[in-house]
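In this view, the complex is presented without one of its protein chains, the others remaining in place.
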Amino acid sequence: MSGEVRVYGGWRDDLGLKVIPTRRLARDVYEVFIGPQHPGSGHMRIIIRVDGDVIVEADPDIGYVHRTMEKLGEIRGWIKPIPLFERMAIHDACNITLPYVRAVEKLMGVEAPLRAKYLRVLLCEINRIAAHLYGFAIFGVFLGHSTMYMWAMGDREVFIQLAEELTGARLTHSYPIPGGVRRDIPQGFPDMARRAVKYMRKRLEEYRKIFLDNPVIRSRLEDVGVIPKRLAAELGIVGPNARGSGIQYDVRIIEPYEVYDELDFEVPVYTEGDALARTYVRVEEIRQSLRIIEQVVEWLEKKPREPIVDESIYKKYPPLHKKILESQGRAKLLPWMATMKVPAGRAIGRGETGRGEIIYYVESDGGMNPYRVRIVTPSARNAIAFKYALPGHRVMDLPAIYGSLDYFPPEADR
Amino acid sequence: MSLAEVAAAIIGWPPVWQVLVIGFLGSLVIAVLAVWFERKAAARVQRRLGPYWASPRLGGLLHLIADMVRYAFQYPIIPRTVDLIPFLAAPIAGMVIALLPLAVVPFTSNPAYWPLPPSAMEYSLLIALAIVTLPPIFIIAAGWASNNPFAVIGGVREAFIIVAYELIAILGFLGAAASTGTFNLVAIVEAQGGIMWLAILNPLAFLAAFIAIVMSTSAFPFEIPESEPEVVAGPFTEYSGLLYALNMGGAYMRRFALSIILALTFLGGWYPLVPGEGLLMGYILPSVVVVVKAVIVVLAISFLRAVYGRYRLDQALDLAWKILLPMALAGIALGLFEASIGLT
Partner (left out) sequence: MAPRIGLKSLEKRRTLIDGVRSNLHVLAIGVKYFVNPRRMTLVYPKEYPRLSEGYRGFIILEKKKCISCAACARICPSAAMKMIRVMEPDPKHPEKPRMKQYPVINYQRCIFCGYCVDVCPTEALYHVNYHDVVYDNLAEMFWDLDTFQKEPEYKTALEGRPVRIMVHEELGLIKVPVGEGG
């Protein structure tokens, strides 16, 4: 009997009464519901069964923040879903909308000019750092390290400030549009970005001292929640979690988009597969993103300004629009974009967000709305890892594993 | 006898002074101060301001008073499923017993103001340590009476932790007894005289005792029974209002009581003040010195919150059994060695 979990479905018993589905637990197994209204769960529920202090079974129960993103994407034209999709992960706004924009661009047959591509990469990397810092903050609070929480949130503010200067909004930038981006860099932005990069490099050293090399934190993470390479591949885990398990997979490398193939950076891969490796992947990614920001900013500063929207759109600009683009660096939208029709066809957009690969499948029937927008977000693909990473660990490892997977429910539930 | 003399006699009676004034009133003030310091220190390390708006000039100190008032007037919700009597009794008993060690420790070398007769004073360290081990039982009782999975898990964790730290605490304090060759707290303090603090002479025992105090009052990095991400508030999950405040206050009072014992055994007690005759010089001022030293210990423990995370339960036990226990034993050996060469 012990170790066995029998499940009874709902049926009618001899008297015709509905039997409520119940689940008989094996002896000595204790069922604990972590979430959804639980300090350590986020907007999800993890049902764990513990034998003593050891988790024998874990069941991630997702869907608490489902917002019908895919269905809403079918009724709002082509450009309005951009602010909508941002809401899946607002601190990673550019990364998460860019693949959609690129898919629509493919259907429309437009392409962003080179300068706009660099600007997109710039915001993407700012977002990636902000998203990783956000993840660190949550991770810190999961491990009871409130200083890490406050530091990461405070330093994230630096990058939010950069994004605000660039786009005019702290989080929901709605920055890329089909055919380009909405704004060019403002005066003084390159110096500001360089200062932020220098600052963050120094801070990463301090993070290492107080958090990563902290004996308490290190012992909580080392050899905890190991996902072997083979298992990670079987489960289809993406992003830093896969790279922490030794899988060399990053959309920026296997299918470089925008200008990633012209930039000099490394994609860190660790082979240990434990929570510590996943954490170190993120730290290294912050470091590499800082390198990318430096390169991009230098390019943007050196090259003369050019239109930041596609030629075909720029041609239709009235003189007033051209003047605004030149004087304020603001690319106006054209009124037909609100109700534009996109040629029939299918397109796939892929991109690497802070949490992993995101895929948009966009289908058009030639109308004013997308016929179908299918979104596969990285967190949705990583959610399954809970089921395999948790069993065998102690209850106190749950927050450590949760935090190291950097699972973000609103993104997974869409 | 005039009224003032009667009042002085009552306050001057050691159990009243030590348990009610130093213990209860003092630890209320110190709990507020320690929580305030904890929040302010964490805020400084975390580049924040911390409590501020309640009284900007005092650095938000009144914030904590407001918190206490809120706890006092909050409606205490008692779930129907709890075991009522232990549920209510546990926090109250836990807090009262947390203060009892103060009824047996001396705050002065003046025999007129000892809480115990001189013959019992010979074993005051042992009596105090025996009482110190009582309060955790009530934390487990609180968890058990709550009838809630999180509370039960928290209570079981507390039980694990007790087993780990109790031995270390006792062995650590016995390191002081080994150095000085006596269980008499007065003699231990006197042996340290001026600057020969046992914390310097016997750092191993001191560190073991200090970490045991951190563990026993579930301060960071050993805040395991109340670990928020998995077990909400551990044994106190079902408590609210004043009862919750009593539970939390109980932890601070225990920390304070243990810190006083630490201040006496390792930090030179009432020195540099030499107790004289009379109530003020012989009793009240020496006890203030001891309390100040204890408060510094309490604040140092509070500071750890700012820099450490939380150990896992088994790692905390690992640390206790594999590193701290040998350390405490080495402390005793070191103490005996020092005593044999006549260093103390």
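By letter and in written order, the chains are A and B; residue numbering begins at 1 in each of them.
Just so we're on the same page, a contact is a pair of C-beta atoms (placed from the backbone, for glycine too) under 8 Å apart; a residue touches a chain by one contact, two chains touch by 3 or more.
These figures come from a predicted structure and were not determined experimentally.
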item: Displayed chains contacting the withheld chain; value: A, B
item: Residue in contact with the excluded chain [from A:Leu98, A:Ala277 or A:Leu405]; value: A:Ala277
item: Identified contact with the non-displayed chain, of B:Leu49, B:Ile77 or B:Ile296; value: B:Leu49
item: Hidden partner chain, touching residue among B:Ala41, B:Ala90, B:Val104 or B:Leu317; value: B:Ala41
item: Residue of A:Ile79, A:Leu204, A:Ile348 or A:Val376 touching the missing chain in the full complex; value: A:Ile79
item: For chain A, the residues touching the chain missing from this view; value: 76, 79-84, 147, 154-155, 157-158, 161-162, 164-165, 167-169, 172, 174, 182-183, 186, 192, 195-196, 198-199, 202-203, 206, 209-210, 213-215, 218, 248, 250, 252-253, 256, 260-272, 276-277, 280, 284, 318, 320-321, 324, 328, 330-335, 337-339
item: Footprint left on chain B by the chain that the document does not show; value: 41, 43-49, 52, 303, 306-308
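What we mean here is this: only the chains that are shown with their structure count from here on.
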item: Chain A to chain B touching residues, read off their complex; value: 30-32, 34, 38-40, 53, 140-151, 154, 210-211, 214, 216-217, 219-220, 394-400, 402
item: Residues of chain B that touch chain A when the two form their complex; value: 42, 45-48, 149-150, 153, 156, 220-221, 223-224, 227-232, 305-315
